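For this depiction, one protein chain was excluded, whereas all remaining protein chains were kept in their positions.
Naming follows writing order (A and B), and every chain is counted from residue 1.
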Amino acid sequence: MNMRKYVIRRFIDSIGTLFFITVFNFFLFRLMPGDPIALMIRTRRFTQSMVARFEQIYGLDKPMWQQFFMYIKNLLTFDLGLSFAYQTEAGPLILEKVGNSILLLVTAIILALTIGTLLGLLAGWFHGKPIDLSLIGTSLFFYCMPTFWIAMVFAASFAGILPISGMRTLTLYNASWFVRLLDLVKHIMLPTIVITILYIGEMLILARNEVSNILTQDYINTARAKGLRPRQIIFRHVLRNASLPLVSMGGISFAFLVGGSIQAEIIFSWPGVGRLMYNAALARDYTVLQGCFYVLSLTVLIVNFLTDIAYKYLDPRVEY
Amino acid sequence: MESVRSRRWLRISGFLNFWRVFRKNPLGLIGVVILACFLFIAIFCPVLSPYDPEATVGEIAAPSSPANIFGTDQLGRDNFSRVLYGTRISLILGITAAAIAVFIGTTIGVASGYFGKGSGEILMRFTDMFLVLPQLALMIILAALLGRSIYIIMMVVGVTVWPLMARIVRSEVLSLKQRPFVERAVSIGCGDFHIVLKHILPNVLPLITANAILTIPWAIISESTLSFIGLGDPTVVSWGSILTSAFKNSAIMLGLWHWFIPPGLAIVLLCVSFALIGHVADEVLNPRLRR
Partner (left out) sequence: MLFEIKDLQVEYSVPGGIAEAVNKASLNVAEGESLGLAGESGCGKTTLGNAILRILPGGGQITGGRIDLNGVDLVKLREEEMRQVRWRDISMIFQGAMNSFDPTMIIENQIAEGILIHQRGTSKETALKRTRELLGLCEISPLLGKRYPHELSGGMKQRACIAMALALQPKLLIADEITTALDVMTQAQIFTLLRDMRRKFSLSMIIVSHDLTVLAKNCDRLAIMYAGHIVEVGTIEDIFEHPQHPYVKGLLFCIPSFAGDREIIAAIKGAPPSLLDPPRGCPFHPRCPISIPECEVEVPQLVSVNTNNHSVACYRKDYKGDIWK
C-alpha cells in the first residue's frame, strides 16, 4: 500500500475519531447526573448579557439533539462558550495558552524519543551486562514516580539555579531576542525534564527489548558477514528497525504525556492549557473544562496521525 | 480421568513451582517483602502511628523532630501518622481501581477479539478512540463532575485505564482463535459462550494476571495524582493530599523535605513492589521462547 493511499485512509480514520471526540465531549458534560452545566447556569448569578449569551450557546430549553447541533456549529466557529469563573469568552482564553502547552509537549516528546532510543540502544547492545541492568532498574524506579512528585523534588532541588515558575522573566521583555530565547530555554528546562523522565524510561525499555530481539535476527548476521563494523551495523540496520515500536507506541504514550504535562504545568506555573484546566476544575468551570479537554484530545489525535504516517515511512511492510 | 488426589497434588506442586521461581528471581522476592510491609502497615496503622492523623498535635508546619518524625502539616497534624494511614487508601483504591479496569478491559478485549469482523472491529475502533482521550484530563473532568467520594475515584481511575488492557487481551484472543483446539471446539459445535469460558479465558488468564498486577501501580499513581489536584476525597488521608498540602504551603520554596519526600517515596516503593512482582509473574506465567 503506497504512502498516499495510506495517508488518505488514516486521515479519514482521524475524522471518524474526531467525531467521536466531539460527541463524547458533548455528552460527557450534559449526561452527567444533575446536568451540571444547566444547573450551574440556573443557580449562579450572571448578568443579563451573559444569560443571553448562554442561551445563545447552549439553548437550554431546546431538545438535546438540537443542543448537540448547536454545539457542533459553535465548535466550527471556534466558539467554545463562556467561562463561568473568568466570565469571559472561553475560546480566546484557551487558545492563547495552547501554544505554550504545545511547546512543552513537543519538546518533551522529541527528547523522550531520542534519549530513550539511544539509551535503549545502549542497553540492548549490552544485553544482560551491568549497564543494561542499571538502566532498566533506573527506568523502573522512575516509572513508579508520580510526575507531580518528581516535579516537586526537582523544583525544590533546583530552586536557586533554574527558574521554577512561569515561562518568562517579565523584566526581560525588551531585551534582545537571544537573551529572551535563553530565558525561555531556562524556564522550559525543568518542566520538560520532569515530563520526559517517565517517558524516557518507557521508551528505553521498549527500545532495549526491540534491540535485543533485532540483534538475534539473520540480517544482522548477514551484515556482520559482509564485513560491516559494529557502528555501521547499529546505525544502518538496528536503529531503523528498533525505532518502529517506539514510534508506534509514541502515539499512544502521547496521551499519557499530556497528563504529565498537566502536572508539570501546575507545579511550575507554566501558562498552558493544563494549568488552565487545573484551575477550572477547582472552580468547577465546566465550560473551560470542556474546551480544554477538546483541545487536548485534538492535539493527541493530530500527534497520533503524524506518528502513524511516520511509522509507515519507516516500515514499508505496514498495511492500512 | 484424574483422581481427586492427583488433582490436589497438581495444585500443591504448582504452588511449589511458583515458590521456586520466586526464589530464583530475587527481585520478585524483594517486591513481595516490600508489599508485605505495606500490607502490615495498612492493617496495623492505628497501632503503629503515634498520633491520630486528623488531630492537631503540634505547631504548624513544624520541622522534623523526635516527636514528629516527618514534621507537621499546615494544621499541625503529624505527618508520620498521616503517611502511615495513607497506605490504606492507596492499597484499597489501587487494587479496586485496577480490578475495575481489568474487568472492563478483559470483557471488551475478549469480545472484540473473539467476534472478529463486524462487532469485534467496532469494539476495537471504540477502544482505540478511547486511547486518544488524555487520561488525566478525563479523570479530572469526571472527578470534577461526579464529586469527591472514594468510590467515585475508584471508578474514575478504573474507567480511564481499561483500553490498554483491552488491547493486550484482544491481540492474545486473536492469536488464540487460530489455534487448533479452538477450531476443534467450533467444529464440534460448541456455543460461543462455552468456547470463551472453557477455552479462551483460561488461556488468556496468565496474561491478564501479569498485566493486572502491573496495572495496580498505575492506578495508585493516578489516584494520588487526582488527590494532588484536589479532587480526591477530602475526608480520607491520602499520600496525594499530603503532597498537595505540602505544595500549597510552599514546602518546595521553604525546602521542607521532610514533608513532601516521605509520601512520594511511599508511592514509589509501593508501586515498585507491585511492578517487581508483576514482572516476575509475567515471566512465570508467560514463558517466552528464547533464542
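Throughout what follows, a residue touches a chain if its C-beta (ideal position, glycine included) is under 8 Å from a C-beta of that chain, and two chains touch if they have at least 3 such contacts.
Source: prediction; values computed, not measured.
Note that the undisplayed chain, when the full complex is considered, contacts A. Contact with the chain not shown here comes from a single listed residue; of A:4, A:231 or A:317, that residue is A:317.
Within the full complex, the residue among A:11, A:27, A:69 or A:219 touching the omitted chain is A:219.
One chain is missing from the display, and on chain A it is touched by residues 217-219, 221-229, 232, 236-237, 240-241, 314-317.
Just so we're on the same page, only the chains that are shown with their structure count from here on.
Of all residues in chain B, only 125, 128-129, 131-138, 140-146, 217, 221, 224-225, 228-231, 240, 243, 246-247, 251-253, 255, 257, 260-261, 263-264, 267-268, 271-272, 275-276, 291 touch chain A in the complex they form.
Chain contact summary for the complex, chain A toward chain B: residues 16-17, 20-21, 24, 28-29, 32-33, 36, 140-141, 143-149, 152-153, 155-156, 159, 164, 216, 252, 255-256, 258-260, 262-263, 266-267, 277-278, 281-282, 284, 286, 289-290, 292-293, 296-297, 300-301, 304.
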